[in-house]
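Working notes for the structure below.
With one protein chain withheld, the remaining protein chains of the complex are depicted in position.
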Amino acid sequence: MNGNSIGKALVLTCFGESHGRVIGAVLDGCPAGLPISREDIQAEMDKRRPGASPITSRRVEEDVVEILSGVYRGYTTGAPICMIIKNRDVDSKPYEEIKYKPRPGHADYTAYIRYGGFNDYRGGGRFSGRITAAYVMAGAVAKKMLRTINVEVLAHTVQIGRVKLRREVSYDEIRRNVYNNEVRCADPEVAEEMKSEVLEALREGDSVGGVVEGIALNVPAGLGDPIFDSLDSDMAKMLFNIPAVKAVEFGAGFNAASMKGSENNDPYRIINGKVVAEKNDAGGILGGISTGMPIIVRAAFKPTPSISKRQRTVDLNSMENVNIELKGRHDPCIVPRAVPVVEACIALVIADHSLRAGIISRILK
Amino acid sequence: MNGNSIGKALVLTCFGESHGRVIGAVLDGCPAGLPISREDIQAEMDKRRPGASPITSRRVEEDVVEILSGVYRGYTTGAPICMIIKNRDVDSKPYEEIKYKPRPGHADYTAYIRYGGFNDYRGGGRFSGRITAAYVMAGAVAKKMLRTINVEVLAHTVQIGRVKLRREVSYDEIRRNVYNNEVRCADPEVAEEMKSEVLEALREGDSVGGVVEGIALNVPAGLGDPIFDSLDSDMAKMLFNIPAVKAVEFGAGFNAASMKGSENNDPYRIINGKVVAEKNDAGGILGGISTGMPIIVRAAFKPTPSISKRQRTVDLNSMENVNIELKGRHDPCIVPRAVPVVEACIALVIADHSLRAGIISRILK
Amino acid sequence: MNGNSIGKALVLTCFGESHGRVIGAVLDGCPAGLPISREDIQAEMDKRRPGASPITSRRVEEDVVEILSGVYRGYTTGAPICMIIKNRDVDSKPYEEIKYKPRPGHADYTAYIRYGGFNDYRGGGRFSGRITAAYVMAGAVAKKMLRTINVEVLAHTVQIGRVKLRREVSYDEIRRNVYNNEVRCADPEVAEEMKSEVLEALREGDSVGGVVEGIALNVPAGLGDPIFDSLDSDMAKMLFNIPAVKAVEFGAGFNAASMKGSENNDPYRIINGKVVAEKNDAGGILGGISTGMPIIVRAAFKPTPSISKRQRTVDLNSMENVNIELKGRHDPCIVPRAVPVVEACIALVIADHSLRAGIISRILK
Partner (left out) sequence: MNGNSIGKALVLTCFGESHGRVIGAVLDGCPAGLPISREDIQAEMDKRRPGASPITSRRVEEDVVEILSGVYRGYTTGAPICMIIKNRDVDSKPYEEIKYKPRPGHADYTAYIRYGGFNDYRGGGRFSGRITAAYVMAGAVAKKMLRTINVEVLAHTVQIGRVKLRREVSYDEIRRNVYNNEVRCADPEVAEEMKSEVLEALREGDSVGGVVEGIALNVPAGLGDPIFDSLDSDMAKMLFNIPAVKAVEFGAGFNAASMKGSENNDPYRIINGKVVAEKNDAGGILGGISTGMPIIVRAAFKPTPSISKRQRTVDLNSMENVNIELKGRHDPCIVPRAVPVVEACIALVIADHSLRAGIISRILK
């Protein structure tokens, strides 16, 4: 059974492997008439570029986006939009060792079982973080769609390892700071601490995880198709498709479990003739439907499983216990690169639901 | 756009409202030849019955399951299985007040917007926790399917309000104790504390939330269809469809964010000729595919939004700020009733993926 | 794998068997705010009632429609609409014989293989023409939806056995005459001939087939989502789900194969400021998208496989050649009863696409 398409009105189909020829996305359902250029997509793609920082993998990924279909004379045509980036600079040799020696924390073993050993294991193949480039390309289109209804999607790092963002940051700080430091944190001071946390792990041949918060502003009330296509369940599903995500929460999230109803409920007020909530512990979603308040969602990322420390594993051929020591380039923390991916995922889900609701219509003019 | 069906090989379609005629489920894709009786379904349904306890709503729900189709002479036929419970003992009067005065924390306001005021608001209508009875009926069939491949699904309360389960409990304790106390906790002592926490909230006219942990044992390695139909993303989507769930995590979950890779990675070992992980911080899923280890998932429930304390809200007709005080029967904590629902959700997702993988085949003999 | 749901924005899920407890439909995606009553549905259901005519089966089907969900105070709520009819007057005894002796032309053998002998074979079970009652209930809702955009769906018998409608009939003749004769033909004279054709077959213990033409008027240009959800492919798929349909054609259909391009192409003209086609060999669909002209589709029905003549078959238990002679009530021609079913199928597909196009919106006011 397949599993490489997602969405109902806006359907994303992905293909490609880490060390194959391309990483690609087909986005189907985008209305005709949306102005879009290669540069629009490239700008989003560049956000996930590791750059020269010591805290990210040394793999040089130029990631030049090509649009293969669905755009004509600068506008979407209503036909499916296929976008690809080509894979370059790939050194597959280190992966021969892991073919039968699954790396702990990676999908090597599960993919081996699921695909009977036929999976392309080079660079993690289909399970590489690199596949999220496809989400980002599609998300760039989704963001342009959302701009037509004034919806803005933000994301920022709120935790790396033991370092947490300790204060509320404004949307403006997020807009201004996130892509101006290597860890994608809205508070420049905390960003420095986060960077140290990563570098310390790197020195130890280890890695760290973290938490990314995504925010969608100006989402109209009424999006979501309960009971099963509720906005939160669709968004959670999409976020769990980012490799390394182990938890997703909305609004007060896990903290809601220890709150009283009288604390957690968000009272309504009429402000300027509109219904608003006084606070937003609901994270902008009630009953699976948007409330009109900002949508707030957090995804927790486990530490990168690729570490250079010696690890215990097995040899699937000889069925013996062995040790492995991984060489090659690995991000000691993938959280910074996940920030634009979280943005993309949120944008895709809200765009899908905006189409379903008819808030974005099938022809844009 | 619709949103009341879920699953790919095993498709659950739900219908019905809290104070309408019935709550119903159509389960499509169940193989022919599965022995099933009304009593099998009823047994699961009875697990979510509030009973005579002071800590649950006083609504008397007999919830007699009827099978309308898809079963003949004690076996599934391969045709869709429709199951219903009829609604009785419904007092819709208290809900007239809330038609235009949305209760904070409930879906009243969002449903009003989404359905233009045409939604059946009585008892929360389609957004009532009562709709999860449909999940439980369908989940009962899924559990029977899973038994044919020896998969067992458990769930237990690990937190209510500020009271947490403070030690590891064995699967046997879960099997033995969970449905023998009112809060569905595997540790009888903690269960008493949890009960006190609920009663205290009740006395204050308030409510509490909590956390339910679900476990699936003996799930074969290799289930899940990445990248978008990964086992965790499907399970998260299903769990977020339970009203009041605000967070979902697998294995180490949010804690993974502050762990090092060397801590979080689960090393593999050969034990009795089989590949197993030494520990299970992954929660039984890597790369969206089951590892063969127990699947561990936790869902956080916010406190019941229905409280008797006075709350601030608005009148959607007059567009004025008002207060409401809710009367009627409400669970001060819905967590205990959610335990069998979590079991059902997990069972449905694993059964779907087992069918997709061909591990459960289309005719059972 | 499941197969009992169809549609994308308007999803129909069906359940029930010929001799089970009910025949049911869940229609999901119908906008909130559509006025609907039990009587609306019943009126469509009554169109497929065999009545007292000698040309139809003697099974007395009162078929009282019950709405179980999704309608409140006379309006759709936006929640899934479950409708059922209960099965009465069922004599299952004659079917014991056929359990292992598949009737030629029926699904007995294929269902036996597909469901491993667990299928409910009584009265054809899930393969009975009776399941189309579910299409009619759902189609009744679809028709009401279409009325809000002025779309009208008609159907009429154009052939029974060797008797064909030999002239063009007007839409008014169809509206006026079809449900005023037993064969659902718009030309009363031809209707008499058709009736004789059926009676002759009946006397011989045999059966006849026929052709039903469906028409949709005032369908706006631009419906259809090529390349795979084209309007014709979706309509064909739906029509082939009516038992006994063996062929479907649009506009000139099979005749187009022997036409020249210059004959078959429909020239455009401006009439009253609107683009219209001079003729309609396309049947209202080009490139899978509606042209704004009437949609014309024809479905060919094979003769009822149930005949009282002796037939050759096999015994699946003893694996020997045997003969069977069927007793019991059978329609010598199911075409008349299929006419409202064709209407329902067309209405469902156009309503689905109207929702997808945003021409019918998610809240009707």
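Letters A, B and C name the chains as they come in the text, with residue numbers starting at 1 for each one.
Operating definition for what follows: a residue touches a chain if its C-beta (ideal position, glycine included) is under 8 Å from a C-beta of that chain, and two chains touch if they have at least 3 such contacts.
Everything numeric in this text was worked out from a predicted model, so none of it was measured.
Put simply, the hidden chain is in touch with A, B, C once you look at the whole complex. The residue touching the chain not shown here, chosen from C:Gly70, C:Gly139 or C:Gly224, is C:Gly224.
From the set C:Tyr72, C:Tyr95 or C:Phe127, the residue in touch with the chain omitted from the display is C:Phe127, counting the whole complex.
Contact between subunit B and the absent chain runs through residues 8-9, 356-358, 361-362. Within subunit C, the residues in touch with the undisplayed chain are 1-6, 8-9, 12, 14, 102-107, 109-111, 113-114, 126-127, 131, 159, 161-162, 201, 204, 206-211, 221-230, 232-234, 236-241, 243, 246-254, 256-270, 273, 275, 277-278, 281-283, 285-292, 300-307, 309, 311-314, 316, 319-321, 356-357. Although one chain is not shown, part of subunit A still touches it, namely residues 1-5, 7-11, 13-17, 20-22, 24, 26, 28-29, 32-33, 68-70, 72, 75-82, 84, 114-116, 118-120, 125-126, 355, 362-363, 365.
Just so it is clear, only the chains that are shown with their structure count from here on.
Taking each chain's centre as the mean of its C-alpha atoms, subunit A lies 26 Å from subunit B.
For subunit C, residues touching at least two other chains, in rising order: 8-9, 362.
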